[in-house]
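A single protein chain has been omitted from the complex, and every remaining protein chain is retained in its original position.
Presenting chain A:
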Amino acid sequence: MERKTKINAEEDKQELLITREFDLPLELLFKAYEDPEIVAQWMGTKVIKLENKKHGGYQFETSDKEGNVLFSANGTIHEFLPNQRITRTFEMENTPFPVQLEYLEFEKLTDTTSKLTMHIVYKSVAFRNQVLQLPFAQGINMAHNRLQEIADRLK
């Protein structure tokens, strides 16, 4: 089955493009990024803080059943234009990965479809390539399995 999400990572560049067309009106797609409860559901993480404004910030945390923190991330929001654009940084805490810069562009395609383009800039080509390999790593897979559980429950 062909995936709806496209990843464009040119070989010797320290950036990548993630594009996805959604079977959702633009406003609903944007709401999935704006509403902390909804973000928590599809990202499979607890949203500790989400300040949707210039100079705002956000903080995510994922714990296992015993309460051990498996994953924590944070960032600063530089631009927040509803139904258009979010510019923010993203940092995974307690990892060797430096902070990355993310440009999210939201576009209306038709009344019922929309498109998201995520342009991510990394500190170096080597770090980008390591991030690309991350899904092989166990920690991320665990978070990802939890996502699958949520998706299965929703079906």
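We take it that contacts are C-beta pairs under 8 Å (C-beta built on N, C-alpha and C of every residue); 3 or more make two chains touch, one makes a residue touch a chain; residues count from 1.
What we mean here is this: contacts and distances are computed from a predicted model.
In the listed set "DNA-binding transcriptional ArsR family regulator", "Nitrate reductase subunit beta", "NADH-quinone oxidoreductase subunit I" or "Phosphate transport system permease protein", the entry agreeing with the UniProt name of the missing subunit chain is "DNA-binding transcriptional ArsR family regulator". Only one of A:47, A:101 or A:125 touches the absent chain when the whole complex is considered: A:125.
For chain A, the residues in touch with the chain missing from this view are 3-7, 9, 11-12, 18, 20, 22-25, 28-29, 31-32, 38, 41-44, 116, 125-126, 129-136, 140, 144, 147-148, 150-151, 154-155.
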